[in-house]
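Complex shown without one protein chain; remaining protein chains in place.
Take a look at subunit A:
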Amino acid sequence: MNAPVNQGTVRRDSPPRLDVVRLRQDFPILYQTVHGKPLVYLDNAATSQKPRSVIETETRYYGEINANVHRGVHTLSQRATDAFEAARDTVRRFINAARHEEIVFVRGTTEAINLVAASFGQRLQPGDEILITEMEHHSNIVPWQLLCERSGAVLRVAPIDDTGELKLDEFARLLSPATRLVAVTQLSNALGTVNPVRQLIELAHAAGAVVLVDGAQAVAHRPVDVQALDCDFYAFSGHKLYGPTGIGVLYGKGALLESMPPYQGGGDMIRQVSFAGTTYNDLPYKFEAGTPNIAGAIGLGAAIDYLNTLGLPVVAAHEQALLAAATAQAMQIPGLRLIGTARDKASILAFTLEGVHPHDVGTILDLEGVAVRAGHHCAMPVMAHFGLPATVRASFALYNTAEEVDVLMHAIRKAREVFG
């Protein structure tokens, strides 16, 4: 299979294709060798690479407009504030949030979830329940465990089956009037499973629960519409979306965010401070104490602009083709076992290789220039489900090619040979 390359004319009966050869040039980091081999970057689920426009946006910010936001009367401060708020609006449009102030800038998915646990969590009582799934990332497990310790609430876990799909009937059965919050990933970073979040949200709402969707993996691979989903919270990180590290987003429904107490105290989040008492700022600033990652937010805006010029549906189709090709080829390799074979999957190929520890596979692949992740992927309960200490995970992004899938498969076969 050849890399889907735009031939210049798009036939009307076929969807537009990504010109991967050309767009790879937008990612300077891809042009290097590792151990003497061309870099094949397949660790995109850990973090994605950044297009030049994102890198240049950050550089330009520091070189031309850096100033603190929301607090200066001078020109630079106004420019920085405008750029920062423009980025917020770019994010709003990207996930189709109804209101600007429903977009809270945070450090990443982890902080977004911790914010909800700390703030929304204050209304939880002993005996209340939080429902998550067995496939969650540690960052969508541990904050809830901590909250349960603090509040006396109980954590319930909906199990997965051996293909890595959520058991929907069990999920539905675990919902009850005691369920106050459901926290579920849209796309599993360890398995590639895409959850039917729309349906899960409907079920949860019917039980009276509030729903947080962990979109850390999903946003880069599927168009997200928080209003269509009707989720109460949606969390994601900039760095998995071709944006900078240290910036992320918590979307929350306005009325819900209004009703929640602040998360951190400090500058920017207040209206009036006196020792008699303090009143808080409006949304979203109530949740943005301190000087934010201004450059990061603007860089994230640039990343979203970049994705929008390509079109997320086109990107998704390209990645889906890569995943299909990789899956088919992987199944031809003796001793290779796919971990995560859900019907609806995206971007992630996790596997084990008989007789070769995942760490050794990772090192051998690295020697071939192929960057993958070997380990538990911050999803130890998933590893426990499959009785494994670790897996190898290749994850695809918009700049990966069919040739790179071939290199990956060749390297996996090499690992088999070493341990033959």
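Simple rule for what comes next: contacts are C-beta pairs under 8 Å (C-beta built on N, C-alpha and C of every residue); 3 or more make two chains touch, one makes a residue touch a chain; residues count from 1.
The rule is short, and it goes like this: contacts and distances are computed from a predicted model.
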Options "ABC transporter permease subunit", "Radical SAM-linked protein", "Spermidine/putrescine import ATP-binding protein PotA" or "SUF system FeS assembly protein, NifU family": UniProt name of the undisplayed chain: "SUF system FeS assembly protein, NifU family"
Option from A:121, A:238, A:252 or A:375 whose C-beta touches the chain left out: A:375
Touching the absent chain when the full complex is considered, from A:22, A:35 or A:173: A:35
Which residue of A:127, A:261 or A:355 touches the chain not shown here: A:355
Residues of subunit A (touch criterion as defined above) contacting the omitted chain: 35-36, 355-360, 363-364, 367, 374-376, 380, 383, 389-390, 414, 418-419
